[in-house]
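Here's the structure, in structure tokens; my notes come after.
Every protein chain but one is kept in place in this view of the complex.
Right after this comes subunit A.
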Amino acid sequence: MEANEHEHVIEVTGLRRVYGGGFEAVRGIDFSVRRGEVFALLGTNGAGKTSTVELLEGLAAPAGGRVRVLGHDPYTERAAVRPRTGVMLQEGGFPSELTVAETARMWAGCVSGARPEREVLALVGLEAKAGVRVKQLSGGQRRRLDLALALLGDPEVLFLDEPTTGLDAEGRRDTWELVGALRDAGTTVLLTTHYLEEAEHLADRLAIMHEGSIAATGTPAEVTASEPSRITFELPEGYFLGDLPPLAELGVSDHTVDGRTVRLRTRELQRAATGLLMWAHGAGVELRRLDVRSASLEEAFLGIAKDASAGTTAPKEYAA
């Protein structure tokens, strides 16, 4: 397939969604997803992820702003978009009295260019459950059936709303591998998740949503890099904070002391750690419980959520 690397498969500008009661679930967001990219919408429950994805899937019309999927409006130009997208909803949507095979056959009859049902069921490890009624499946098996149906039509764009919620560790690993393989095959994937490690593992780029707005976008590394790294240790017996080298000279931006536990925050991790360890070596003391780590997505996420609820930040844009 001839594909322009930089073509934006999903474009969202000023998107708003307001529910019947007047609740504004999505408050003017912008982002775009390039062809072949895995893009994650990350956020706590109620952040507006599903409300956003449903607009991209064309299930509802936006209250304001614009969505384009593969160059079309997914709500008003349904027929142009649907044959090229696959959707995994946040929950279910299968008649409980049909078997797995009957469900897949029904869906295959509604999908252009459907692959053989058995093939996609095998892809998600459900081939042995073909004769089982949907109501007898576990929550994780239902998620995998949903994923199988989303993949039936070999979609160019795949929407996955919390694809691994309810899966055990192994099932989650399998789903991650599958999404990775799809990306390698050129599928564009937009997924929502509240698992930070999932976004970190899968996403080429991500947007952190908070209360209907996007608080930060960029690659996981870019979003993480905005947060300071941390050094934690226990002060040796008989030493005080003042015995350490001047913290500002080590590049430490912030510190807290809790009993004998010292926590330093720095944007220059190597400099701060080296200075600290040289000092300990020179003083001949051992820094117990020493823990040196770069910021994780989790800290970035918590920091952004905290800033955003304090109302202090405009969206952070890290995208290159």
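Note that in this section contacts are C-beta pairs under 8 Å (C-beta built on N, C-alpha and C of every residue); 3 or more make two chains touch, one makes a residue touch a chain; residues count from 1.
In this section, contacts and distances are computed from a predicted model.
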| item | value |
| --- | --- |
| Undisplayed chain, where the name is taken from the UniProt record, one of "Aspartate carbamoyltransferase", "ATP synthase epsilon chain", "Transport permease protein" or "Probable cysteine desulfurase" | "Transport permease protein" |
| Touch with the omitted chain, as defined above, among A:P95, A:G139 or A:G186 | A:P95 |
| Of A:G14, A:G64, A:G113 or A:G186, the one touching the omitted chain in the full complex | A:G113 |
| Candidates A:R105, A:H194 or A:R263 - the one touching the absent chain | A:R105 |
| Hidden partner chain, residues of subunit A it touches | 57-59, 78-79, 82-83, 87, 89, 91-98, 102-103, 105-115 |
